[in-house]
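Heads up: the structure comes next, in structure tokens.
A single protein chain has been omitted; all remaining protein chains appear in their positions.
This part shows chain A:
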Amino acid sequence: MAEKSEYRGNIHQRQKQLMLDWYGKLEQAASGDEPKTCSLMVSGNCVELLEAFGIVPIYPEVNALQLAIRHQSLDPILAAEEMGYAADNCAYVKADIGCLLKGITPTGTRLPEKPTLVLCNFVGCNTYLKWFEHVAKFTGAPLYVIDVPFLRTAEPSKEDVAYVVKQLHELVALLEKLTGRKFDPDRFRHAVACSARSEELWSRIKHLAKVTPSPFDAYFDAITLMGPLYVYRATQEGVDFFTDALAELEAKRSAGEGVYERERFRLVMEGPPPYPYFRTFRDMFAKWQATAVASTYSTVGGLWEFGFRHDPAEPFESVAMHMIAQNVTNRNMLQRYDQMQRYLEEWKADGVIIHFVKSCRLFSAGQGDMRDYFSKQLGVPTLYIESDLEDPRYFAEAQTRTRIDAFFEALEHSKAHPQPRPTVAKGTQLCVLPQA
């Protein structure tokens, strides 16, 4: 019998229903003038502002991953390549553009052919700028680009926050024009307050993984909860969902139930999963009864477990802060190191798994050095594997399985015979330059 690898509770059914309802609203938008819709990016999304106008978000990334998880991503990718998109181009982009070209949708339900607005909340990823320009071009929808300064310092400057707030006000004026509705500050504050509440509940869920055994997998199961987080966070439905999710997982924790009957390893995961082989990949960890107790990928849309919340007293400023500083993609690499180190220490993890995404240079660049940092400087068992989040052609099952099995074989030995691992002194240059 294969190890049960997945928690299937009420929250998974609720999540599924919420996402179907969302696709239902988008199908409704495809057939008429309402509801209004807006394409935007997951990272640092400003869904609160859309909610204030009753606009339904469309996440091209969510569509892309839904396609991949249903093993349907290759056809649209090939269609985009046929059109001239390069093999190395972001596979999310190609899958999404291919879908637009071929009229494919992940659930089979229709999506609006022309969203009310294409909003590039340009966070961390410069490819997305081109992606959203293309989406606007192909759909004929208006495009608005929010230029979000990259976070190079510990905290954003006042000027950076003011710069983004100014653009959000511009966006409000544009949305008033496009929807014909007057901006309602109270509705916006309410949306921000709902977000703050959802974020608090989500954060508590993530902290549940600190106990041994962890009642849920903060990578594979967290992904299930991420859809509602991005689509419904700023609504009462979202608050209700996360209230129930927390209660359900707290009950599991109280009963001492883990993801596996016996939790043998606790991991920190870095990078998105290979969606085209999501189940296969998950089973490779299930075989070893290894639970992800924390993941950076689950903070792509927002980093809430360390205390940040949207603030109804300062709605615009807190939305700007979220966009600039409180999502993993707009933070610098060293901040990602710190985040992972906190996970390792506070969530008591045994090792780190880094999944390099071949077609996402932006998220993945620097992960080789990251491996060296954790493995050599901190002495943490670290595994680096490569494939892709969307393109099935990059996943080599036998190779991936061998690496994962070897990692656990070694980890098992080192857990049974704990010894200080050889580490290099702090400040040592880890990146060895090639010989001339």
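The definition used in the following text is that a contact is a pair of C-beta atoms (placed from the backbone, for glycine too) under 8 Å apart; a residue touches a chain by one contact, two chains touch by 3 or more; residues count from 1.
Going forward, contacts and distances are computed from a predicted model.
Asker: Name the absent chain as its UniProt record does, using one of the following: "Nitric oxide reductase subunit C", "2-hydroxyglutaryl-CoA dehydratase", "ABC transporter ATP-binding protein" or "Sarcosine oxidase subunit delta".
Answerer: "2-hydroxyglutaryl-CoA dehydratase"
Asker: So one chain is hidden, and I want to know which residue out of A:Trp22, A:Tyr92, A:Phe188 or A:Tyr384 touches that hidden chain in the complete assembly.
Answerer: A:Tyr384
Asker: In the whole complex, not just what's shown, which of A:Arg70, A:His207, A:Lys348 or A:Lys376 touches the removed chain?
Answerer: With A:Arg70, A:His207, A:Lys348 or A:Lys376 as choices, the missing chain is touched by A:Lys376.
Asker: Considering the entire assembly, which residues of chain A contact the chain that has been omitted?
Answerer: Answer for chain A: residues 1-3, 283, 287-289, 358, 368, 371-372, 375-376, 381-382, 384, 386, 394, 396, 398-399, 402-403, 405-406, 408-410, 412-414, 416-417, 419, 421-422, 432, 434 touch the chain left out.
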